[in-house]
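The complex appears here without one of its protein chains, the remainder shown in place.
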Amino acid sequence: MDFGLSDDQKMMQESVGRTLERAVPLDAVRKGASAFEALKELGVPGILIPEADGGLGLTLLDAAVVAEQLGRHVAPMPFTASAVMAPLALKGTPWLKKLAAGEIRCGVAVSEHASGAREDAGIVSRNRKLSGRAMFALDADGADIFVVADKFGDLHLVQAKDVEITLLPTIDTTRAVAKLELHDADAEPLKDASILRIIDAGRVVLAADTLGAGTRMLEKAVAYAKERKQFGRVIGSFQAVKHMCAEMAAELEPARALVWYAAYGFDACPAESRRLAAHAKAHTSEIGPFVARTATEVHGGMGFTDLLGLHYWFKRIGFNRQLLGSPERVREDAARAQGWIGN
Amino acid sequence: MDFGLSDDQKMMQESVGRTLERAVPLDAVRKGASAFEALKELGVPGILIPEADGGLGLTLLDAAVVAEQLGRHVAPMPFTASAVMAPLALKGTPWLKKLAAGEIRCGVAVSEHASGAREDAGIVSRNRKLSGRAMFALDADGADIFVVADKFGDLHLVQAKDVEITLLPTIDTTRAVAKLELHDADAEPLKDASILRIIDAGRVVLAADTLGAGTRMLEKAVAYAKERKQFGRVIGSFQAVKHMCAEMAAELEPARALVWYAAYGFDACPAESRRLAAHAKAHTSEIGPFVARTATEVHGGMGFTDLLGLHYWFKRIGFNRQLLGSPERVREDAARAQGWIGN
Amino acid sequence: MDLSYPPEYETFRAEVRAFCHTHADRAPASYFSAEARAWQLLLIEHGYAARTIPKDYGGYGAQPDILKSRIIAEEFIAAGLPMGMANQGISMLVPTLLELGTEEQKQRWIAPTLRGEVIWCQGYSEPGAGSDLAALTTRATEDGDDFVINGQKIWTSTAAQADMIFCLVRTEADKPKHEGISYLIFPMRTPGIEVRPLVTMTGRAEFNEVFFTDVRVPKKDIVGQRGQGWLVANATLKHERGMLGDPNQAGTRLRALVEMMQTETLDGRRLMDHPVWRDRLLKLQARVMAMEYHGLRLLTCAQKGEDPGLARLIVKLQGCELNHQLAGFANDVLGELGILYGASAHLRAHGEWQSRFMFDLGLIIGGGTAQIQKNIISERGLGMPREPKAAS
Partner (left out) sequence: MDLSYPPEYETFRAEVRAFCHTHADRAPASYFSAEARAWQLLLIEHGYAARTIPKDYGGYGAQPDILKSRIIAEEFIAAGLPMGMANQGISMLVPTLLELGTEEQKQRWIAPTLRGEVIWCQGYSEPGAGSDLAALTTRATEDGDDFVINGQKIWTSTAAQADMIFCLVRTEADKPKHEGISYLIFPMRTPGIEVRPLVTMTGRAEFNEVFFTDVRVPKKDIVGQRGQGWLVANATLKHERGMLGDPNQAGTRLRALVEMMQTETLDGRRLMDHPVWRDRLLKLQARVMAMEYHGLRLLTCAQKGEDPGLARLIVKLQGCELNHQLAGFANDVLGELGILYGASAHLRAHGEWQSRFMFDLGLIIGGGTAQIQKNIISERGLGMPREPKAAS
């Protein structure tokens, strides 16, 4: 009985954190740097890929540990799709080796199933050809291949060269989403993959990202409040400011346990993982924006400027909230997973 | 263009307030005193009844002004049903004169239409006879007659003596609700009355009651905070306590305008009144409990005791929230009233 | 309660409406343009701008009449026409000069400001003086007939376009902080002024930083007495706080939101048909209505010359928060579409929901943070004690 991170996980946490601090400090993030090469050296692209295929063969909890660090450092990096969802979808295919080696990157387009369909999106599969439009494909920029869901939720692999990719600019400049248009694109069916499992994994990882980003925002708020003076006192000595920070902490600490447990449960109790992942995603999506806003307010006007760059965290959290399902949508998945709704 | 109370309304507000202060101070409320006789002298039971029938012939805004005072003083008094809903239902009948004179009181049972049906309640009408069970009849204690809705929403008048009345004890000891059981009870159809209108009127009046109770709780909290010392300071000088009071005030002030407008609109723009009444009721039901809780917290442990009796206001607000429709239910009525839901 | 307008006001409304109809084609497309100035002149001439400013100073010279002002606003909004200019010069400097300026200052500045010929910016906040504005340290030292100014201001909107600045500086370093401040007005082209755009989280530079290095300003260009700048500025700040948290804006946003929820779909169902979202919309609608009627209540008070007290003090806090919530909710129901930002065929409402959601957070912080607002509400509105001074 040991609830928490193992020593290995703590080491991973530290080395990923240190690497990101060095490779993508905020100034580099502003300039569009990527953490990919730096984290490739730590094996991060292959974190979930079996050792036999050249990966680290680790669990989703390890991936969540990495995601927390990515959120902490608002690190630009294809991860949720390319290092977490895709490897699960591509299990047993030769693509894993290349992904593990960091030779290729993979986007994932399952938005219509995770979030619901907008803009008449939907992919039709016929004779190993895909046609139609998929919205909000993750990790789309620089992807060599894509995992794409058709209308029935079956997964397929397509080559980026066969897809018309339009990047969709979002508030979060650190990660890319895109619209994919396919016209009889050659597709390889991924028969063994479960779309629900890969959505669950993606949700947990986005939850961990928000947790990391939120935790960092609280730390920044506390540090700023201890330094900034108004009315002859550091503002951190005002009860209003102290209570804002206390409320952020009170929300973040239990959320951490929920995210860790959901990540752990993904591998340890798969029957529970849909409900766990949904709750982790929805709950962090509720408290994350609360923390983002409150931390910004503690920073006063400076929090609102680009000078401090606090908004990179704010937007990262905003992005995580909406991708792979809004909180209301995701909670309905949790309800369905425990039989609370008739179909 | 004059948004606010008229001089007459302000006078009414004052005289009702003064009367209640004298007739039902908290000690009298604890002992189960009633404000009925005292307010009868001011004509309150006939406030909405035409002057021709011996009433004051006033508007719902006037009734809301009275209700605000009743809430302020947690006054035990049949009002919502007997003085507001019933007179609207009984328009044109000989009962109005007796109601106006305070000779009789009238309960109203429309819960199944305002709040939804629970406990298999529902009244069936056949050949001027009513049978079935109605839950949560308002102002039921001491009522001589009842206005009862059948399953189709048609209204009927029955004599209390023909009804099996079981009082239902609630958290709020200042007002009575009851279960009615009818077995082929003689009933007089009230053909000209609209159940929707009387529910709207009842909702506005409960909203005003909550507003009055909440305002009083804020005042009590501020007064207590200015007096109570801890850590060598009055607690009202702590920013946390100040902000709690500021938040209550910030919620109550606009709610006052909404309640007044809804009451005014009931007579001035009937086409809008369903939506207005629903919003006034639902909104005060959301902010009322926030104020009730926050004011209690400002009072610390004393707020939780029976010694101060603050809980009478807390419970009054809790009662108002649930009667004539929970906030969610009432909001759906507002949505329907503006065509936001297909049937 | 009587929400109808007396007949003479309905006549007035008809006039305004006719004006809008007749002159709609002269409405300017952009703010800093010759057309905008011509439009402003036209409005002043008809009494739809600078309405209560005396004729001597270039205004229309009408008696204050809140109802007429409201009717003008209602009709211009309904017609989709830009109202009279409401820049910081007109909204803040002009009332200040009228109250505390010398006759010479009034003669010189009010008319061209009203006509949009002179654009002003405000030099109040500093990096070290935000909520604690009186802690400002920009120094003005005497040198002959001039003050020489050194220091920095922040949050200066339109600094790049402005001809003039009204500015708080510390003229007496040895006095208690509220007593050593003076209010100066001077041209932005004075040597030694540098303006740097200040980009915010929206990605745009809605504000600027302004740096002063040995900026010389004649001593006569002070408004009010030397050392009385704090009082002069407070007279002005009152006007600013009134401007924020506009319930009309919330109503406009709500209507746009409702329309969007009736047209946008998710999985082929209108957003409006998702009960959880509909319920959130309804909660917001009640708040918008409450603020709107609250505005009518304040309007009545203003009209009667009554001080609404507490009721006025809560407007900035509640109004800004409500606007922020409306924008946030719009983004929420849009799902992934709600985080799009930047040119895209799929962007909704030109990205305005997102941009407002973020800018609103700035408004919640600026012009007195939510925390300062709560202090004000509790102290001035509820009569609660100020925090005791720290012993250290």
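The chains carry the letters A, B and C, assigned in the order they are written, with residues numbered from 1 in each.
Going forward, a residue touches a chain if its C-beta (ideal position, glycine included) is under 8 Å from a C-beta of that chain, and two chains touch if they have at least 3 such contacts.
Computed from a predicted structure; not experimentally measured.
Among the chains on display, the ones the left-out chain touches in the entire complex are A, B, C.
Touching the missing chain, out of B:25, B:92 or B:116, is residue B:116. Taking the complete complex into account, C:275 is the one of C:197, C:218 or C:275 that touches the chain left out. Here the missing chain is touched by one residue of B:123, B:177 or B:198, and it is B:177.
Of the candidate positions A:123, A:157, A:217 or A:282, contact with the unshown chain belongs to A:282.
The missing chain lies against chain B, touching residues 111, 115-119, 135-136, 168-172, 177, 179, 229-233, 235, 238, 240-241, 289, 293, 296-297, 300-307, 310-311, 314-315, 318-319, 322-323, 326, 328-329.
As for the chain not pictured, it touches chain A at residues 1-6, 61, 222, 225-226, 233-234, 236-239, 241-243, 245-247, 249-250, 253-258, 260-261, 264, 268, 276, 279-280, 282-283, 286, 328, 331-332, 334-335, 340-342.
Contact between chain C and the absent chain runs through residues 275-276, 279, 388-392.
The definition used in the following text is that only the chains that are shown with their structure count from here on.
Seen from the Cα centre of chain A, the chain whose own Cα centre is farthest off is B. Between chain A and chain B, the centres computed from C-alpha atoms are 50 Å apart.
With centres defined as mean CA coordinates, chain C is found 39 Å away from chain A.
Residue positions of chain C touching 2 or more other chains, listed in rising order: 371, 374.
The set of chain A residues that touch two or more partner chains comprises 238, 240.
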